[in-house]
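Before I ask anything, here is the structure I am working with.
Complex shown without one protein chain; remaining protein chains in place.
== chain A ==
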Amino acid sequence: MEKLLEVDGLQVAFKTHGGTIQAVRGVSFTLHKGETIAIVGESGCGKSVTAKSIMRLIPEHIGKIVGGKMLFQGKDLAQLPEKEMREMRGSQISMIFQDAMTSLNPTISIGEQIMEGIIRHQKVPRSEAKRQATEILQLVGIANPESRLKQYLHQFSGGMRQRIMIAIALVCKPAILIADEPTTALDVTIQAQIIELFQTIQRKTGVSIIMITHDLGVVAKIADRVNVMYAGKVVESGPVREIFYNPQHPYTKGLLSSMPRLDADRNIPLSPIPGTPPDLFAPPAGCAFAARCEYALEVCRAHQPEETQLGSKHVVSCWLQDPRAKKLITAQQSPTGT
């Protein structure tokens, strides 16, 4: 598959009164043409900051990309001047957000908001922009698109607003669509409709999707590959089946086993991950998950783990993968007979 976007060692830091927060601490991944990758993790793990950094949406006086590269069409998005970046947003890379009500303008008709991007990027007359806007509304499943173009955001339901945001994002046929928790605010029956819409759109347009979510059910449904993030780093990544059926990082395992399943026996207690994520003002020297990890070794607290390749693009950053750790664990376990 053709490589579309290569993020390599991305680091993002925010300046606050309390000090510098290292929100993203070296994230690398590759997005191929036509695929969907999911970035999962809990609040504060840096998944949204990663997404916003690709779009360069973090204001410079608040947060900065302090390291790493983001290669797209031969250009490094991290270094691109703002003027060129503006040409890129909407036409090449688009983003949609969790809450349409606060992401779109309530005082401008949705038709104008859809046409804005078309006129800006394609420099076509209004009549042509309107034709395209009607077409895209139809694609996202809004009935009577011509009359609805004149309406305002408050005249639409939550699910419809999400469809409009998707329409705005897709109208200039971008290569990449970044979706930041697009279904989190929706009810499940509406969520199912929107996920179905993502899949239909991908089939029809071939757009590559980066899906940011904390819902592993959504990931299982839509993703080809998964990046699991914890405390600003990708701790495990791989094809979706590998992550769900053969998770190697204790955090990934913990996430999967702390979620109840509809088809599970409810007498078996959930196994939560104890504790809370670390403070990113002063991230730990070693593995950030060590403090909550039941398998943590001495080395985990002192040194960052290296990436281990497990074949078929399954990569995990964990000291337990080190052959020496495996020996140590076997040695510890053998006297007790387990």
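Please note the rule applied: contacts are C-beta pairs under 8 Å (C-beta built on N, C-alpha and C of every residue); 3 or more make two chains touch, one makes a residue touch a chain; residues count from 1.
Note that in this section contacts and distances are computed from a predicted model.
Visitor: Just go with whichever of "Chemotaxis protein CheY", "Succinate--CoA ligase [ADP-forming] subunit beta", "ATP-binding cassette domain-containing protein" or "Alpha-D-ribose 1-methylphosphonate 5-phosphate C-P lyase" UniProt uses as the name of the absent chain.
Guide: "ATP-binding cassette domain-containing protein"
Visitor: Looking at A:Ala264, A:Ala282 or A:Ile329, which residue reaches the missing chain?
Guide: Per the contact definition at the top, the residue touching the missing chain is A:Ala264.
Visitor: Among A:His32, A:Arg241 or A:Arg301, single out the residue that touches the unshown chain.
Guide: Within the whole complex, the residue contacting the unshown chain is A:Arg241.
Visitor: Residues on chain A that touch the omitted chain in the whole complex?
Guide: 42-43, 157-160, 187-193, 195-196, 214-221, 223, 240-241, 244-245, 254-256, 258-264, 266, 269-274, 276
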